[in-house]
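All protein chains but one are shown at their positions in the complex.
Per-chain residue numbering starts at 1, and chain names A, B and C are given in the order in which the chains are listed.
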Amino acid sequence: MREPTPREVCAFEAGIKLGALFHQFIGTPVSEASKASLEEAIRRAVMNQPYVKRVEVRIRSDVLKRASKNTFGYASLSPEMLEASVWIEYGGATCRGRLAYDVEKRYPLMTLEFE
Amino acid sequence: MREPTPREVCAFEAGIKLGALFHQFIGTPVSEASKASLEEAIRRAVMNQPYVKRVEVRIRSDVLKRASKNTFGYASLSPEMLEASVWIEYGGATCRGRLAYDVEKRYPLMTLEFE
Amino acid sequence: MREPTPREVCAFEAGIKLGALFHQFIGTPVSEASKASLEEAIRRAVMNQPYVKRVEVRIRSDVLKRASKNTFGYASLSPEMLEASVWIEYGGATCRGRLAYDVEKRYPLMTLEFE
Partner (left out) sequence: MREPTPREVCAFEAGIKLGALFHQFIGTPVSEASKASLEEAIRRAVMNQPYVKRVEVRIRSDVLKRASKNTFGYASLSPEMLEASVWIEYGGATCRGRLAYDVEKRYPLMTLEFE
């Protein structure tokens, strides 16, 4: 067993943030009217967490509109709607974790990049 | 302002349990292999709550199978998949709250019945 | 079995909203800096739901401050922190569901009132 490098910890921390935001907020009632406040609350919630430099969150209007075509005019936040990027800085390493729905894989894919 | 009747409190408590179970568990990773354990955990979690006499939970295999046809072979628990009934007893009143996805309304509908 | 009255459905709907907001948002990373945005997002999320006339949400600063005295300066939203009121109108009936932590019962108590 050896200590993880700063880059490995950076990647780990990026993963934590994406797993957290997905599972905390999926299911939230959302509409065009409330979308901006939810994006902002998710962004600020994640900004609280350790080693976070920057967060971007986007709820896709096209998917939201389709999902809201029901009797009550809103939807539950779904994996298809949610996009996010989290930038982490740890011990000199910087990385970015991204969440976006992958249409071919039919899956909310999380990916890692180093700068 | 007047005190609610036992029947009104019974209805209120039934609503709490359905709102709780929906928003606690939507988003959980689920597959045919893990479905039974999740149903059981939801059932037992709700049984802890006040005035609950009985709980039934069902994750629909047909919807789960369709949703799991992706690269990784599982899905996030979605509103279309989850069915539940909660029986509440309060002050001599008994009621049942039900959750089931309504295809026409395109909505996870919660309804109330008294016995 | 008989149909529920408008007052009973009103109570049921109030319960749904309180159960939903508690279980959707408990666990969210929160600090003094992000508190207002989370309160607003919860409020607007619940406003989407059927029969909701008004919502008030408050995250208690005193509890949040104590819980944030840790290495990273923020907390997970806990049952002790969260207060909310939801006003429901259904079929001519109006009611209010309230959530507040009850110190004696050591429990996040939800209560129902009719106007």
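The rule is simple: contacts are C-beta pairs under 8 Å (C-beta built on N, C-alpha and C of every residue); 3 or more make two chains touch, one makes a residue touch a chain.
No experiment lies behind these values; they were computed from the predicted model shown.
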| item | value |
| --- | --- |
| From B:4, B:27, B:79 or B:97, residue that would touch the chain that is not displayed | B:27 |
| Residue numbers in chain C that touch the chain omitted from display | 22-23, 26-28, 69-72, 76, 78-79, 102, 105-108 |
| Residues of chain A in contact with the chain not shown | 1-2, 4, 7-9, 11-24, 95, 97, 110, 112-115 |
| Residues in chain B touching the chain absent from view | 20, 24-25, 27-31, 33-34, 37-38, 40-42, 44-50, 72-74 |
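Keep in mind that, in the parts below, only the chains that are shown with their structure count from here on.
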| item | value |
| --- | --- |
| Separation of mean Cα positions, chain B and chain A [Å, integer] | 26 |
| Between chain A and chain C, centroid-to-centroid distance (C-alpha), Å | 24 |
| Length of the line joining the C-alpha centres of chain B and chain C, rounded to whole Å | 19 |
| For chain A, residues that touch 2 or more chains besides their own | 27-28, 72 |
